[in-house]
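Every protein chain of the complex appears in place save one, which is left out.
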């Protein structure tokens, strides 16, 4: 499977008064994971936008396994579960510095034409790099 | 079913460059819904914490149905799906000012003893008010 | 002086692991204050944007006087210090539920034409309502 890996240092801004990362802030971690995953395979989300495509999230399922603490260096591992038509499912696994799986999520996004606001197929530029890499692995 | 309703005005801080509420910011809306729901039924989350109980989120499932825009006055409707043992499932439906359902989520929390970090049963003070109100409705 | 007052309930999302509101989250409170201040005087920031005007912040000076805690109901008091040409200075005082001043800030914004990205004079629709109210007070 095609995977991307990105390290992130937890900031004070990410925590809440329970002394752990606020449950709403993980979505940003998945965003970072997706973006860096795509960049690694030769494209940027910004380029997609410049092509007139935006990718709104349509669903998200999260499992909070272990709390993540301030100043931890977490590892965000991202993979594409599938890209079918106008829809892409990204999977994120987050590991703490001890290598323990602390959080796991599926985020489904759609490809939308910015002007018409209609669903469009995933751009070939994106599926091609992912397909090529999928075969390689 | 016991329901709580709370209105929230979308701020610039909630939006992203796609011109809609950032998908990670809905978690805050569910938090507001849960907190105001509990308050309405005679308790505060702060009181739970003062009793030595914290409620970390263990899972969250979200459906993003329609984008929410800047300055919209949304309505957050919250209900308790179930409280069983050490676990509570809250359901949130978010409506825009046209009354359309724009977002829907289930958030599961556990009851944890702050000191021992162990699971504890939902405090009677909380289940009682919810039970009483469930019968009333 | 023209003043607006708006109450805000501090959320878990606003706090950090020091158990207080994260210092970066006050900017959102000033935004809420400004927005509701303008709304109270008959205009919305959204209307300004629909007129093709955006108001980027050019400077901000903040004094953190007392920490603000989770679930506190704070009061955000906003006034316009001055509107001169293309520039408006808003002042915000935040009070806790005991009526103590806990935070104080000056935020300076400019009026920019969205298309040309050039400075423009504050729209009359805005200065008029503020002037009228200034005389009344």
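Letters are used for the chains, namely A, B and C, taken in the order the chains are written, and counting of residues starts over at 1 for each.
As a working rule, a residue touches a chain if its C-beta (ideal position, glycine included) is under 8 Å from a C-beta of that chain, and two chains touch if they have at least 3 such contacts.
Because the structure is a prediction, the values reported are computed rather than measured.
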### Task
Using the contact definition given at the top, list the shown chains touched by the missing chain.
A, B, C
### Query
Who touches the missing chain here, A:32, A:58, A:89 or A:120?
A:32
### Query
From the list B:15, B:35, B:59 or B:110, which touches the chain that is not on show?
B:15
### chain C residues touching the omitted chain (full complex)
18, 20, 22-28, 31, 54, 56-64, 67
### Message
I need the residue numbers on chain A that touch the omitted chain, in ascending order.
### Response
9, 11-13, 27-28, 31-32, 35, 44-46, 70-71
### Message
For review purposes, identify every residue of chain B that touches the missing chain, sorted by number.
### Response
12-13, 15-20, 22, 24, 70
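Going forward, only the chains that are shown with their structure count from here on.
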#### Entry: Numbering shared by both copies at the chain C-chain A contact, with half separating same from different
same
### Message
Taking the mean of the CA coordinates per chain, how far is chain B from chain C in Å?
### Response
28
#### Entry: Multi-chain contact sites of chain C, meaning residues that touch two or more partners
12-13, 70
